[in-house]
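The complex appears here minus one protein chain, its other protein chains still in place.
Now for chain A:
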Amino acid sequence: MIQIEGVSHHIGTAQILRDISTSLPEGRLTALIGPNGAGKSTLLRLIGRLEPLQAGRITVDEHDVARCPTGCLARVMAILGQQTAIASRLRLSELVGFGRWPHHQGRPSADDHARVAEALDAFALTPLAGRFLDEVSGGQAQRAHIAMAFAQDTPWLLLDEPLNNLDMSHARALMVRLRGLVADGGRSVAMVVHEINYAAAWADHVVAMKDGRIFATGAPAEVLTEEVLSALYDASIRVGQHHGRPLVLHHA
């Protein structure tokens, strides 16, 4: 479980997060939703110790992110940020290979190579493995980054808008894979999602944020309602039903 207690964050004089306390359940797929600038990325980055914690406490499976050595945290959670531009010229296979670094510190074993091959295969990247990152499309590069996080093979996977740049079929394939990791692999996933219907279709737990605060949390059926979403996005939003799950309608 990820436990967040009294977390506040400011940049300069701007208050980005205000006294956030919530928890993300283990063995579930959690979707973070909310309007642009709500603080979703900031919260995810704080959990993933990409930003130093200013106030409050965050623990991931009992590991305090402010205290635990970073090398140890790298075997508990993998985080993929929103910006993923890389300066060096890497082949896709090399990039995905870095996902194994927390386990071998620069000396990959046969097992590490096998897991890299598995990750490449899982994201349909095997035919592109030898290509350079700047020679593939944005969506393919995005999949390679996700494959790297996947190869890290951690109990927790934190993804910031992983569906960016992905076409409908790859987006669905990614959600199927994440679902599989949660259902069969016993892993936990927390991801920022913009397209609410992906949260509606695949998430077990939804955390809605607005203006640096938690706006609502709960099961999709509880959070993805007309009242909550309309207030969350300051727009009137209709919600229908499809196969027993909420379906958010864009055409009002």
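Please note the rule applied: a contact is a pair of C-beta atoms (placed from the backbone, for glycine too) under 8 Å apart; a residue touches a chain by one contact, two chains touch by 3 or more; residues count from 1.
Note that in this section contacts and distances are computed from a predicted model.
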| If you look up the hidden chain in UniProt, what protein name do you find among "Metallophosphoesterase", "Iron complex transport system permease protein", "Response regulator receiver domain-containing protein" or "Lactate utilization protein"? | "Iron complex transport system permease protein"
| note | Out of A:Gly27, A:Gly56 or A:Gly81, only one touches the absent chain, namely A:Gly81
| task | Determine which one of A:Gly34, A:Gly48 or A:Pro162 touches the chain that has been left out. | result | A:Gly48
| query | For the chain left off this view, which of A:Leu90, A:Val136, A:Ala231 or A:Leu247 is in contact with it? | reply | A:Leu90
| remark: For chain A, residues touching the missing partner are 48-50, 70-75, 78-81, 83-90, 94-95, 98-99, 101-102, 105-106, 148-149, 152
